[in-house]
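Here the complex is missing a single protein chain, while all its other protein chains stay put.
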Amino acid sequence: MELINNILYDTIYHSTPIILCVTGGMFAYKANVLNIALEGMMLNGAFISTLVMFFTGNLPLAVFLAILTTLVYGLVFSFMGITCKGNVIVVGLAINLIVPAIAGFVMKMMETANINLKNVNITKYKINIPLIKDIPIIGSILSGHPPITYLAFIGIAIFAVLMYKTRFGIYVRVVGENEDSARSIGIKTGFYKYAAVLIGAFCCALAGVNLSVERLGLYTNDMTAGRGFIAIAAIYCGQGEPVLSSLYAILFGVARSLAVNLSIYAGPAAGLFDIIPYIIMVAVLAAVSIVKHKNVKVRGFKC
Amino acid sequence: GGGKDDGRADSGEKKDVKIAIVCDSAGQNDNGYNQTAVEGAKKAADELGVEYKVVEPENGVPAALETLAEDGYNVIFNLEYDFDALIKGVGGSEPIAVMYPDTTFVCVNDNPNQYDDGNVIHDNVICALFDVHEASYIAGALSVQVLENKDILFPAENYSFTDLDKGGRTIGFVGGTNSNGITVFSDGFIEGINKAAEDLGVNYDYYAKYDAGFSDPATGSTVAGTYYNQGANVVYAVAGSVGDGVASKAKEEKKLAIHVDADKDDMQPGYILTSVIKNTSVPVYDITKAYVDGTIDDMDRLQTFPLASGATDITELTQIKQAIADTDEAQAKWEEIMTYVDDLKTQIADGKIKVTNAQIGEAFDPSACKNVTIK
Amino acid sequence: MSMVEVVDLTKRFGGFTANDKISLSVEEQEIKCIVGENGAGKSTLMNMLYGLLQPTSGKILIRGKEVQMSSPIDAIAKGIGMVHQHFKLVPSLTVYENILLGVEIKKGKTLFVDQRTEIKKVRELIDRYHFELDPLDKIEDISVGGRQRVEILKMLYRNVDILILDEPTAVLTPQEVDDLMVSLKNLKKQGKTIIVITHKLREVMELSDSVTVIKKGKVAGHVKTKDTSETELAQMMVGRNVVLTVSSERKGPVSKDIIYEVKDLCTINESGKEMVSDLSFRVHKGEILGIAGVEGNGQSELVKLMTGLMESTKGTITFLGKDITNQWPAQLRREGIGIIPEDRYAQGLCSDMSISDNCIAGYHGNPDVCKKGIFNQKAICAKRDNLIDEFDIRLGDINEKIGCLSGGNAQKIIVARELSADPKLLIACQPTRGVDIGSIESIHKHILKFRDEGNAVILISCELSEILSLSDNMIVMYKGKISGRVSQSEVETESIGLLMAGIQPGGKGAVHE
Partner (left out) sequence: MNKKEGIIRNILNSILPIFLAFVIGGVVIACIGENPMETYWILLKKSFLSSTGFMNTLHYASPLILTGLAIAVTFKADLYNMGVEGQMLFGGFFAGIAGAYITGMNPFLHKFICFAAGVLCGMAFALIPALLKAKCRVNEMVVTLMLNYAMAKALEFLSTGVFRDLGSGYVATPIIKESAMFSRFGRSRLTMFFVIAVIVLIIMYVVMKKSKLGYEITAIGKNSEFAEATGMNVAKKTIVLMLLSGALAGLAGAGYMMSEQFKYTLNFSGTPGLGWDGMLIALLGGHSPGGILIAAIFYAALKTGSDNINMYTNVPKEIVALIQGLIILFLAVKFISERMDLKGRRLHNGTDQ
């Protein structure tokens, strides 16, 4: 029972940053911009928020500056990739290099290898919902998480509405699907691409805050550990649909949580458990794809 | 960070002694193993007037060793486990130790510089080993002692330990990777737990994960979370930044963690029971001093730093002591535990207690630890 | 006062002058046709009128006032709307979303789009202009004609007075063309001014009030429609006499040797629906078999099956006595089947590759250009030069990308490539879609010559006149089946129209599914 609760709680834990990256990244995906810099942006969010917390202890300021600086990266990405028509993969990879370089540089100047928030008690951030928290299974899913975790899940719905029910969402999709047609009716395609990337930056910053300040109270230079790339994978799996992509993110959270929680029973084979999340993703993807294409008689990949 | 070097190190005109520290991947500011080595170098610079250089190699340790030796550094400390190029030579070239016979190389944490028969291979290579298994042993014994007396020692409102008879006699271990350098900690730790458990007539469960990596604190946090939820009251982390996640989780769960390398007790004050220190500044300073004094050739080519040397130990416990309840009973108990711990230290120093040292290839025998169930 | 007036409008692309001092004027409530060869500069001119391109020099006057348009938004604000040659619709959105794209109706001051009102408005619009559309259909699911209507509605919703249509009929079925002409005339009655670019002179004569002919970026002449004829226009465009309908007259009867046989062929689409069901026909030596039908009745799938782009679920295809069912395009070409694919720039050519690369596509493994996997660049260039010579392909720089060629010349490259490989059978789909009359003439001549050499041709076209004039026999497809077979001697346009609608002439009612 404890184990199940644990698995569920950790699922939410591990899903959150990925969901945030997914919901942020899918607008860029829909706008036909491959934002491979999710990883770097998330890292920046984590770094700046922890840094500001370290020096000021002021959480709102930390979150604000984390978002602001990540938006700057978003702007750089957009400017180089969209306005200057640079190769977005290269731009994204460059940002993924620059963020840890700057963070590493600052920490070197601070003569530390990671930033530890002694002034922060992360239990304080946890929202324990009365009554619900005592219900077995549901309690560990719904209660005891920090605010951004709740935001992330609420965000799925908000972004789904934004994507499908508002003009903004329609335009982003139009820009991605047929830039010519968008231009021919005078939609400022650049603006929507910028906006899509910046939404991504915003969410990634929150993901970073969640990962560092809220959950751990510390920052280390590769703490994002590839979560941004996993998010990209989830976005592709879900083809940028908010709910579907988020489900893939959660799937990953489940797999990861299972891997961590079950590995303590696995003895020497525990090392192999870490492979599970990735294999599950691939297997699910393959299964979905096979079902989807079972009737396709057209050859080639354009269908 | 940085040293005093001014970029003209290759002029070769200076007669001054130059030493270099080649860091491992954690980097010079790791608040641990590398950093203390740098502190040792600083101390040597201040007191002995040597020049020092700290290098964080990008293209591998061998390349850095070679370049430094080429540039006339006299003593080069290698904190990374990569010794093949130095001792054996790779790719058809001579060992670096042979290429630069006038340079003294120091291998920290391992003893690759001996033939199977125990004879030294290169005279200009010194190896420094820390008996961290002994410090871990103390940490293990301390954990049990503290847990068994937790209700007396700690104010109930600050901690939420699992009851001892409801699975609270559980201790976890999170290791970065499954290597001798890590298991040496775990083995000593288990033996220490076993010793104290035996003395108190109780039985402990032991969880261990040896592949948590060194960089993702979130992994440390979740693994520790799992342990704590399984009833563990202490988790010992030997996994770099992952350990920071463990410590953070300890605070979150209001339980205890044990950290490693440097005194990190103040990272989450009150929730880090102790840290197992590996004080690399001692060998760095000592060997540099020997070089400056000209006595380096008389030194043993294998330098071991046991518990008694002070280079490895647990911390002074000042942080945790502040968390102890202000009652007389608690204070008295604490003193009692301290006595117990000091006694163990003496016994180890005297050789009465022998702790398994995986670093030199000794095999750990779980069946000898009857009071610990390894899960 | 003229509605639109263009004075000395010039557009240069680098060193190339696409429009050279063009002047023309369009009166209010007039339908103006603009004709000219491929690459003459028609689209360029219209794009300037719509603000998509900016003129290098010259003036545009709307209702007598000079205007500067930097984007389509400006153009729409000035009452100009355009339906492009290549539709600018978003396939995954619905009809109503596409129509209202850019002018969405919001719920009050919120961010949300008021979908209900939008749908209602679009319904009203559709009813007002008597267009046949369902606002809730997705664009990717509707026919080409439907898409065109959406494009037109998109402009009408924006209340434009001047409507520009760039080759609106190139992809429409005859029925749809007729419907469109009726609609356009209606619009004119309702006060709109319309500019139409087309290659089809019949439509020009039927629809327009006046015609402007453009040749190589310059105006070759303005005429009133009632004062001119198709032949005169053709002469003006091409600069020589053009045979408007090449006669397929043959020297003798079709041979009895069967070259190609399709038997009980079936296939399904993604959702599992049978798109081609139990289809059978034969092609003989020296025969042109035309396949007619309204788009969406399985021709496209049939073509994919015949050209190796799709797999069948049942049935066989035999070629020269050999079973070639489900073979890949490379194998088919090696067997001796030449393929002119349906979509020139999607399947026939690669716009981003050079002319020589495109000249060997499909035959790039042949020993004459490729030995042991390595290309013989000299042979490739020689082959390219041969094709260009032989088929009179006109291009500027030989090292240009294919995408820079005009439609007609690009199409001629495909025809040249496929015929030069000496196939026994040519599968030609829409071989003259969007191609100017001069090129149509030459492509048709090549096809007939190929047949007369004793080879067979399967011709699939939604241009009924093309099928009627070229083919010896024809079959009509309806809902994946053959609804009728006719030979040229007994053909009547009307009965074919009925067959295409699934009705057997003689009042026998609909063909069974």
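Labels for the chains are A, B and C, by order of writing; each one numbers its residues from 1.
Just so we're on the same page, a contact is a pair of C-beta atoms (placed from the backbone, for glycine too) under 8 Å apart; a residue touches a chain by one contact, two chains touch by 3 or more.
For clarity, every value in this text was computed on a predicted model and none was experimentally measured.
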* For the chain that is not shown, enumerate the shown chains it touches in the whole assembly. => A, B, C
* Hey, which of A:19, A:42, A:65 or A:91 is the one touching the hidden chain? -> A:91
* Out of A:105, A:191 or A:265, point to the residue that touches the absent chain in the complete complex. => A:105
* Given the full complex, what residues of subunit C touch the hidden partner chain? -> 12-14, 85-87, 89, 144, 147, 170-171, 307-309, 328-331, 333, 339, 341-353, 357, 361-362, 364-365, 370, 373-375, 377, 401, 403-404, 407, 410, 433-434
* **Residue numbers in subunit A that touch the chain omitted from display** => 76, 80-81, 84-91, 93-98, 100-102, 104-105, 108-109, 180, 222, 226, 229-230, 232-233, 236-237, 268, 271-272, 274-275, 278-279, 281-282, 285-286, 289-290, 292-293, 296, 299-302
* To do: In the full complex, which bits of subunit B touch the chain not displayed? Write them out.
  => 1-3, 5, 7, 9-10, 25, 53, 55-60, 63-64, 67-68, 71, 80-82, 84-85, 88, 90-93, 109-110, 112, 177-181, 210-211, 359, 361
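Here, only the chains that are shown with their structure count from here on.
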* To do: Could you tell me the distance, in whole angstrom, between the mean C-alpha positions of subunit B and subunit C?
  => 76
* Separation of subunit A from subunit B, taking each centre as the mean of its C-alpha atoms, in whole Å -> 35
* Distance from the mean Cα position of subunit C to that of subunit A, given in whole angstrom -> 45
* If you look at subunit A, which of its residues touch at least two other chains? -> none
* Residue numbers of subunit B (touch at least two other chains) -> none
* Asked: Across the complex, what residues on subunit C touch subunit A?
  -> 52, 71-73, 76, 82, 84, 86-93, 97, 101-102, 104, 106, 111-113, 115, 154, 267-272, 304, 308-313, 328
* **Complex contact set, residues of subunit B against subunit A** => 1, 26-27, 29-31, 35, 178, 207, 209-211, 215-219, 221-223, 225-227, 229-230, 241, 244-245, 248, 251-252, 254, 266-269, 375
* Hey, which residues of subunit A end up touching subunit C in the complex? -> 161-162, 165-168, 170, 173-174, 177-178, 180-187, 295-300, 303
